[in-house]
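Structure incoming, see below.
Moving on to subunit A:
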Amino acid sequence: MSFLVLEDVHVYYGGVHALKGISLTVEEGEIVTLIGANGAGKTTTLRAICAQARVRQGRITYRGRDITHLPTHEVVSLGIGHVPEGRRIFSRLTVKENLEIGAFSVRDRSLVKRRQEQVFESFPRLKERLHQKAGTLSGGEQQMLAIGRALMSEPALLLLDEPSMGLAPVVVEQIFDILKELNERGTTLLLVEQNAFQALSLARRGYVIQNGEILMTDHAHTLLENEDVKAAYLA
Partner candidate 1 sequence: MKQGMTRLRTRLRRPRTQAVLLAAYTVLSAAGLAFAGPPIVWFLLLLASLLLLYYTDLPGAVKWVWAGVVVAVLLPVCASTGSSFESFMEVATQMGIYVAMALGLNVVVGFAGLLDLGFIAFFALGAYTYAIFFSDQANHFIPGHHFPLPADLFWLCLPAGLLVAALFGVLLGLPVLRVKGDYLAIVTLGFGEIIRIIFNNLDKPVNITNGAIGISSVEAPRFFGVSLSFPHQFYYLVLALLALVLYAVRRLEHSRIGRAWKAVREDEIAAQAMGVPLTRTKLVAFAVGASFSGLMGVVFAAKQAFIDPTSFTMLESITILVMVILGGMGSLPGVVVGACLVTLLNIQLMPELTNWLNTLTTAGVIQFPSALSPSKMQRLIFGIILILFAVFRPQGMIPSKTRRHDPAALAKLAAEWQAQTGGTFRAGVRPADGQDATARAPGHGAVTRAQGQDGAKEGATL
Partner candidate 2 sequence: MNALEVSGVRKQFGGLVAVDDVHLQVRKGSVTAVIGPNGAGKTTFFNLITGVYQPDQGDIRLEGRSIVGLRPDQVTMLGIARTFQNIRLFADLPVLDNVLIAMHGRLSAGIPGILLGRRKVRHEERQALGEAYWLLEYMGLAPYANEIARNLPYGTQRRLEMVRALATHPKLLLLDEPAAGMSPRETRELTEMIHRIREDFDLTVVLIEHDMKLVMNISEHILVLDYGRPIAEGTPEEIRNNPRVIEAYLGRAAVSGA
Partner candidate 3 sequence: GAGGGGGNTASSGGGGGGGGNVIKIATQSPLSGGSATLGEAIKLGAQLAVEDKQEEFKKLGFTLQLVPYDDQADPKKGVANAQMIASDQDILGVVGHLNSGVAIPSSEVYEKYAIPMVSPANTATQVTDRGLKTVNRICARDDFQGPAGAQFAVQTLGAKKIFVIQDKTAYGQGLADAFKDAAQKLGAQIVGYEGITVGEKDFNGVLNNAKAANPDLIYFGGLYAEGGLIVKQAREKGLNIPILGGDGLDSSTMVQIAGADIANTYYTSVAADVTKTDSGKQWADRYQQKFGKPVESYSAYGYDSAQVLLKGIENAIQANGGKKPTREQVRDAVRAIQDFQGIVTKVGFDDKGDNKFANVYVYKFDGQKYPGTQVAAMSKQS
């Protein structure tokens, strides 16, 4: 039984047919990456998993359970974390409150504290800005916060939508290190990245998505070698 399975998922935005039958699987403990051009439907795929985009046709199962029509908050509380595109941090809350909200489902205060410390280890910059309103953070700081916030619930499956966007090279490196580490500790990752080279280097398997359809899928290193992929996404 696969960890996460999408079968023939269709999503529409008004008249726009954004996903035209996406099928993909993620196994437990894997890192899988989705690559594709602008507007291909990567973000929409992640949103469909979290019930933020309505699935008009198709089925999504997580750990064998059909989650296609569960509301977002229930999907998430099954252990799925999501770092959304464009960060979407709560700009009027402080950094600290953002992190606490990330652990909304955790009632144990001391556990929340501990996880917070873990996040600070990964992102010391956040600790410096602890009581600042998140909206006044710099772009990169906001991205760190978004990832840190998702980690607060210790998800079993983490969906990441372009986590490296707008980050300084050192931080990008860091983030990929952290992702790797997370995965080693048992978190399954589904990663969407424009930085296809880095994503494929990290991932075990990859899917290439184009115009709302899966164009090809293979082991990451195979894709890295693929001439078409190279030409289109690796520059």
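What we mean here is this: a residue touches a chain if its C-beta (ideal position, glycine included) is under 8 Å from a C-beta of that chain, and two chains touch if they have at least 3 such contacts; residues count from 1.
Selection rule, in plain terms: all candidates are chains of the complex that A comes from, given by their letters.
Just so we're clear, the structure is a prediction, and the values are computed from it rather than from any experiment.
Visitor: Only one of 1, 2 or 3 touches subunit A in this complex; which?
Guide: Subunit A touches candidate 2; the others do not touch it here.
Visitor: Give every residue of subunit A touching candidate 2 within the complex, in rising order.
Guide: Within the complex, subunit A touches candidate 2 at residues 16, 37-39, 86, 125, 132, 136-141, 143-144, 162, 165-174, 194-197, 232-235.
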